[in-house]
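One chain of protein is taken out of this complex; the other chains stay put.
Coming up: chain A.
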Amino acid sequence: MSSYTAHFKVWRGDADGGGLQDFQVEVNDGEVVLDIIHRLQATQASDLAVRWNCKAGKCGSCSAEVNGHPRLMCMTRMSVFRRDETVTVTPMRTFPVIRDLVTDVSFNYTKAREVPAFVPPKGVAAGEYRMAQQDVERSQEFRKCIECFLCQNTCHVVRDHEENKEAFAGPRFLMRIAELDMHPLDAAEETGLNRAASAQEDHGLGYCNITKCCTDVCPENIHITDNALIPLKERAVDRKYDPLVWLGSKIRRRGQ
């Protein structure tokens, strides 16, 4: 096993400001950026604030920007950097800093509450749900989301436009609407809620101009833009202009 000393720059500070701090730190074979942050905590900066949980890419807690790229620190291998390369770790830019690498992500929880919940079908008892695998798979792709909020962080609609946060749910929660819209048994329609139209009118779907930045940073490789946002846009537009087109497209999809 070989180890070496790496040069790290880690942003430290709080809501009042801060800056990059330099560290020389040991790196061993097979380690990821989060291991190095932990080593800094244990040996050089015991109060360095960072969120993490599973360390296996399953919980979405350790989101940050590594050399400017939005990443999960637990899934960023040190082997992707040259040994003489400076590794710079900064907090997600779109959300207000609390301390060091920890940001205030409450924006996302606010948006989550604004998306109307799953509406169970009337007259179908628990245990009586029947759905085909191919019908659940479309929504299942979106339910792989680990809520790391890297897509929310990256989306240029809000990344440098604080003023858009009010009106725009962000890719994660527009995808949540798509997920419910594609759920085989969601009965929102019967309650008078058209999810696709609501995405457009209430959750800012129109702000998205499909640059696919969200898809690029998704650690779960969910095709957010192609499979969630674009179909949602199509349905929103179709419904707006022609109910027959919408019906036709729904039947065609079923047949696939």
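In this text, a residue touches a chain if its C-beta (ideal position, glycine included) is under 8 Å from a C-beta of that chain, and two chains touch if they have at least 3 such contacts; residues count from 1.
The criterion applied here is as follows: contacts and distances are computed from a predicted model.
Considering only "NH(3)-dependent NAD(+) synthetase", "Isoquinoline 1-oxidoreductase, beta subunit", "Fumarate reductase/succinate dehydrogenase flavoprotein subunit" or "Antibiotic ABC transporter ATP-binding protein", the record for the omitted chain gives "Fumarate reductase/succinate dehydrogenase flavoprotein subunit", by its UniProt protein name. The hidden chain makes contact, of the residues A:Leu20, A:Val136, A:Leu193 or A:Val237, with A:Val136. Among A:Ser61, A:Thr94, A:Asn153 or A:Thr225, only A:Ser61 touches the chain left out of the display. For chain A, the list of residues touching the undisplayed chain reads 1, 14, 28-32, 35, 41-43, 46-61, 75, 77, 98-100, 102, 105, 109, 112-113, 116-118, 120, 126-127, 129-133, 136, 139-140, 143-147, 180, 183, 186.
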